[in-house]
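Structure first, then comments.
Take a look at chain A:
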Amino acid sequence: MNAMDLLLWSRGPGLGIAIGIFLFGMVLRLFEIYSLGRKRDLAPARTGGEGSGWRTMFTRSVPDRAQFKRSPVVFTTGYIFHIGFFIVLLFLLPHIELIRSISGLSWPALPTPVVDLIAVITLIALIVTLIYRIMDPVRRLLSTFGDYLAWTVTFLPVLTGYMAYHHLLFDYTLMLALHILSVELLLVVFPFTKLTHMVTLFISRWYNGEWFARKGVAS
Partner candidate 1 sequence: MNGLNGIGVKVVHVGGNGNAHAVLREIEARLQLLVEKGEEGSIDLSGLPLMPEDYDLLEETLGEGEVVAEVHSLGPTRIHETGIPGVWWVTHYNSDDEVLAEFIEVAWCPEILLTPEDDVKDGLEALRARLFELNPKSPLGGAPSLDL
Partner candidate 2 sequence: MTASLQKGINALREVLDAPIASYFSSCVRCGMCAEACLFYTETKDPKYTPIHKVEPLRRLWEQEYTLTGRVKKMFGLSKPVTDEELEEWSPLVYDSCSQCGRCSMVCPVGNDITYMIRKMREGMAISGHAPEGVIGATKRTIELGSPMGIKLPALQTQISKQEAETGLTIPIDVQGADYMALLSSMEIINFPEYLGALAKIFHNAGVSWTLSSEAFEATNSGIQIGVADLARDIVMRIVTAAEKLKVKSVISPECGHAFTALRWEGPNLIGRPYGFKVVHILELLDELRSAGKLKTTGKESEALTYHDPCQIARRGGVVEQPRRLLGDVAADFREMSDPGVWNWCCGGGGGVSANDRAEHLRLTAFKRKKAQLDALGVETMVTACANCRIVLEEGLEHYNMNVKVVGLTELVAEHLVEQEAGK
């Protein structure tokens, strides 16, 4: 199999398989979660919790100031790699074209050198995150194989995308194929690792926000 075959496979059947596994996995996960049910709270609430549930989905993205001071590295690198990852994902023209071809939606792209710079920053933030995970006793204790796997499959698309753009290691065709494959790996691994948090965190935050709100506390 040559580089072009690999690219065609990754853009064709590979993508279908990856998206299939991703959606299969995510739908399954949601069923797994919701099938466990939740008892209705019979205690009279101070305030309705739903609104607060929705609100917490977003407000929880902003840390409490004191809390930020306690873990600046985790917060800062976390912010940078999340935001960087999504800028690269959503504002590089080829990615927008992908989204447009699937969903019909599109928006203006950022200049490629800007995205390139952000990719580098994202990579650095991810590396710092990994180092911190290895060095910091709490994160080291908590970390499982799945955490390192999730880190790897997140890191690879950014790295291979950067390498493809700069023609590093392999020629662009092969590098692009590897880039797309790395994204497909991400999609395949996604539902079965903590990467599901991208979806389930909204569920969790809703539960959390709703729970606190019933007690009259904005969480």
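A quick word on the picks: all candidates are chains of the complex that A comes from, given by their letters.
In the analysis below, a residue touches a chain if its C-beta (ideal position, glycine included) is under 8 Å from a C-beta of that chain, and two chains touch if they have at least 3 such contacts; residues count from 1.
All values derive from a computational prediction rather than experimental measurement.
Of the numbered chains 1 or 2, all belong to the complex, but just one touches chain A: 2.
Those residues of chain A whose C-beta lies close enough to touch candidate 2 in the complex are 28-29, 32-39, 41-44, 46, 56-57, 60-61, 63-64, 66-67, 70-71, 74-75, 78, 136-144, 147, 192, 194, 196-197, 200-201, 203-209, 211-212, 215-219.
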